[in-house]
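A single protein chain has been removed from this complex, and every other one stays in its place.
Up next is chain A:
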Amino acid sequence: MASKLGLAGGIPERRVRVIWDAIDSRQYKNAFKHVTTLLTKHPNSPYALALKALVLERMGKPEEALSVCLNAKELLYANDSLLMDDLTLSTLQIVFQRLDHLDLATNCYEYACSKFPNSLELMMGLFNCYVREYSFVKQQQTAIKMYKLAGEERFLLWAVCSIQLQVLHDNGAEKLLLLAEGLLKKHITSHSLHEPEAVMAYIAILEKQSKFGDALEVLSGKLGSLLTIEVDKLRIQGRLLARAGDYGAAADIFKKILVSSPDDWECFLNYLACLLEDDGTWCEETVNDPVHPPKFVQCKVSHLTDEQFDSQISNASDFIQKLQDDIANDSMRCPYLASIEIERRKLLRGKGNDESLMDAIVNYFRRFGDLACFTSDVEMFCEVLTDDKKTELLKDLMKSSDALSTTPSKTLGRCITLFKIQQLLVGNMFKYSANELEDSCIQMSDMYCKNLPLSKGLDPQESMHGEELLSITCNVLVQLFWRSKNVGYLIEAIMVLEFGLAIRRYVSQYKILLLHLYSHFGALSVAYEWYKSLDVKNILMESVLHNILPQMLVSPLWSESNNLLKDYLKFMDDHFRESADLTFLAYRHSIYSKVIEFVQFKERLQQSSQYFVARVDTSILKLKQNANNIDEEEGVLESMKYGVQFLDLSNEIGSKSISFNEDLQLRPWWTPTSEKNYLLEEFEGTSYCHREVSIEEREKSFQREIEKKSLLPRMIYLSIQSASSSIKEHDEVNGSVSPKISSELKLLLDRYAKILGFSLSEAIEVVMGFSSGERTSVVSCSNLIDWLNFIVFLNAWSLSSHELVQPESNGSKPHIWNILDSLLEKYILEVVKSMEPHICSPWNDVQLLMQIVTEPLAWHGLVILSCLRSLQPSGKKKKKSGSADQSSSNLAHAITDSVQRLSNVLEEVRKWLREWSKRPVEENVDSILAPLRKNGQNDGPGQVYQIFETYISTVNEADVGDRIAQSLKCWSPAEVARKMVNGKVKVLAEFSTMCDSKIKLLQSIKQQIAQT
């Protein structure tokens, strides 16, 4: 092509190199200068124009860039003699892509390919365009053309991948597999295959059609020899044999893998599944969510006869025994864990007994009890034991531990394991009395301190011995807090982790626990700081952000929330933008398996629940931030197309598939998902805190939540409109848009009511019932905000609609408006009056209060502002009729009354907030530390804290080394307490500012009303 001849798009390359250099070094002005000069010489060169467009786009002038690009495109199309090279097209492509006009780039390539049907380079560009558009059918067609033209293996495989992608997206496309198979077969006959990935793709095509025999033939033939990693090949072979139902042969293959890598646990499970002919492992339908595979090995009751079962199990036992005898490496756990799994299978079959299983676990403990992973290794096996047996097992483990003597670090490891097992086995500590739990906390913290000398010589980067003791202690203390509601335990739990972090500041496990504790305590800004210290970025945001985001979104820390949302959305959107290019990279390097994987992964992220939430919440946050100024709010609404897009999301979310990508294992026991916090519930004895969450359940409740949330922007918009036409409606109906607004708002109110579990008329009845002042069981903490929002929108609707007949209320103010004001008043004052402004007061009510003020009350404020605006004379003053005059004055009264009531209630909040800030920090610090100071008491919180204090005062520097000694010296509980105080106060201060500006707003409304 032209560029290869030293010409770029028909222009000498040296002339364009300066432009590219300037672009690469981000000197866009300079680049622009060069490109202008170039254009004087080549005014009609599409390439020069494409370069200009590129520079313009980089300079932030998208419109100009687009018009230049279109110009270049026209020239390309108009003049047949012009060169149509890939360089020009790919430059245009870059600009079009950045301007979100992939279709235009595709058009250019399509046109070019029709002009030069034999250019492989252009076709590759076109293929790339289709990859970017995820047009699998067109990808396939283009690849086939290229294959026909060049006969190259890779182009055939591009077509095969495109077929696989079609099949994945459309079950009806399965017949295409036959086509792919046929193409491959034909090619193999004439040319064979040369890339290992091509062979894997061929096998995948056969396997997808359940042609296991054919796939096995390929694998064992000449083509199979291209797969160079032997174990990978064996794994495929084993899987194919098992899927074909040839369990005996499959078991032999897995056995072979185990002989060469005896530590391969998955392989052992496959081996056992084959021996017992457990086909559940192999059918595709049972494939679980790959991001959250089950912790426990699912197995069906084997259909084998008793004799067959016995014989297979004895085969497995013999083989495992042999493996154990043969391995020299004492860190290999698999063959020993395998013995436990065999016992478990026997038990499930009704053939074994608890004792043998327990013995196997005890044996495993003797060998590996000191390892940090022991507990998670055996977790699944303990599940099959009854509670009594679990207690017995714990005793057995303790007994066997006594008999083992080894190095101090191993002894410590085993002790930690016993504590962990204790938590795991005995139903999350529920069976213990408070005193027993306190004792174990004392033991663990004491053990932590006493073992610090073991870590003396360690590099600060390395994990220390016994670190887990502090996280377990924290878990137990939180349990004590839950039971007793004694906040001292919560503070002590925080102290324990802070102490650990003072000694070594890198322990992420502590940080995650801490950020949840600080969130619960209300020191959200400190939680946020700890979150930041985890340096969560890129893809980690998708799996870790859930630890902090939900509580931030309902807090007044708007700028921090904004940062979190912005970083996250940027990451996701960047990925969606670049993902196709990386898919194409996989095509180019013939890594076909990754092509499929990349496309599926991108889709998974697009369906991410967190991504949906982040998009909706970013908009809601913007609306909250601008709610004090109706003009600005309308600007925000305009920028989100008046909420129409979110309305679409709300309509569609029920039928969308959603992916949950959070790593929930990271979360503490008391809040296994962001929707659940056991600490807000009553402790009910020995109930079990479920960690396992049903995906279906989450999906349903998530869809409801998004459906509801994404109605908000549109409902806010319609409410403003509806309120603004409340006067005009009485005045004249002609030409007014209000009937439309009103009917749409009604429709959305109907939907909102449904989400609350009622029909619209029922929901209105509930609302009317509020006026009697009786408590209703319908409203609870968890749906209060939703109900208040509903009433705000209902009120706005009733202002312009005559449909709702309202009972007469106090003179001029509509009944619902009155109800709304009283409810806001009631719920706000309830919190303010019920809660002492004490640093240790529970936080969830404060959180609710902040939400009432920043959400329903803010939306209500907008409705009032809109009413006010409709009262004010606009440009052409119309002569008002008598009835309009009457309604204006009624409205003015209603506004005045409402504003007065809301001001009063916010003044109360402000007074209450001042009480918080009035107390000196040191006094608050004392309040925090007070429950930890023991005065001769031997129970309650503070015992662990005392252990640390005593240890620090007696520690011998030489024992623990300089670094640890230094950290111990710097440890200051008062400093931590101060941090807690400041963290809470900061959140309250932000809230206070919000209240202030709301009060100011209400005052200015009052003044304006007085002037109308």
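Throughout what follows, a residue touches a chain if its C-beta (ideal position, glycine included) is under 8 Å from a C-beta of that chain, and two chains touch if they have at least 3 such contacts; residues count from 1.
In the analysis below, contacts and distances are computed from a predicted model.
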| item | value |
| --- | --- |
| Hidden subunit of the complex - UniProt protein name among "N-acetyltransferase domain-containing protein", "SNX30 protein", "Glycosyl transferase family 28 C-terminal domain-containing protein" or "SUMO-activating enzyme subunit" | "N-acetyltransferase domain-containing protein" |
| Touching the absent chain when the full complex is considered, from A:D663, A:E825, A:D897 or A:E949 | A:D663 |
| Contact residue for the chain not shown (choose from A:G151, A:G245 or A:P294) | A:P294 |
| Selected from A:E462, A:D939 or A:E975 as touching the chain missing from the view | A:E462 |
| Residue among A:L126, A:L337, A:L932 or A:I964 that touches the chain left out of view | A:L337 |
| Interface residues of chain A (partner: the chain not displayed) | 228-229, 232, 235, 263-267, 290-291, 293-296, 331-334, 337, 371-373, 376-377, 379-380, 459, 461-463, 467, 506, 508-509, 512, 534-540, 542-544, 571, 574-575, 578-579, 582-583, 585-586, 589, 591, 593-594, 597-598, 600-601, 604, 661, 663, 665-666 |
